[in-house]
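The complex appears here minus one protein chain, its other protein chains still in place.
For subunit A:
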């Protein structure tokens, strides 16, 4: 049997992952037609490439169906409860940088910190009769962040896309989303709070702590780690 390596199945994230492995003597490639999700690994024997959506890689790692996987820190921490017990980060790959941030309308000149946000939320609830809405798809991370920051009188509303538009559309008062340059935020008249982001994320190589391995597979994993110069 072989070690399974999960890699994002499309786009820049896939290409950059291929580059990162290639630079270390492990070449990853898609095989078959443009649309077929299968791949090949050369440079080491006993490693199988599994192409997956980046969002599913945390779940597959935690279930032990893949041994290694490349995905964003944000996705691992949002989707896995007690993630440290399920996966181990082996290496930050230096690309796919994105911060999970909280943003409010630029017009809120009185709100820059979490303290301000909390005070504004209290005022908002008193005025409008409901808790201030923050649109996001990162519910767990944002809730924990606001809890630690002592913010109350807010509610999270789910937004799986075009989150920056929710304020203008009056379905939320603030947003929590991933951003790399902040351009979309500015274009939508939003500003990032002057606080540490909820999370700084980048593409990271994770090892599953739960995937079963034979002694031969363990040897392959060790050899791969040595080749990549990661882990122990």
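The criterion applied here is as follows: contacts are C-beta pairs under 8 Å (C-beta built on N, C-alpha and C of every residue); 3 or more make two chains touch, one makes a residue touch a chain; residues count from 1.
Heads up, the rule we're going with is that contacts and distances are computed from a predicted model.
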- Task: Would you mind picking the UniProt name of the chain not drawn here, from "ATP phosphoribosyltransferase regulatory subunit", "PQQ-dependent catabolism-associated beta-propeller protein", "Peptide/nickel transport system permease protein" or "ABC transporter"?
- Result: "ATP phosphoribosyltransferase regulatory subunit"
- Task: Can you work out which residue in A:10, A:189 or A:218 touches the chain that's missing from view?
- Result: A:189
- Per the touch definition above, residue among A:24, A:65 or A:131 touching the missing chain: A:131
- Query: Looking at the whole complex, which of A:156, A:211 or A:224 touches the chain that is not displayed?
  - Reply: A:156
- Among A:23, A:63, A:107 or A:216, contact with the omitted chain is made only by A:107
- Absent chain, residues of subunit A that touch it: 81-82, 105-110, 112-113, 115-116, 118-120, 122-124, 127-128, 131-132, 139-140, 143-144, 146-147, 150, 152-156, 167-168, 170, 172-173, 188-189, 194
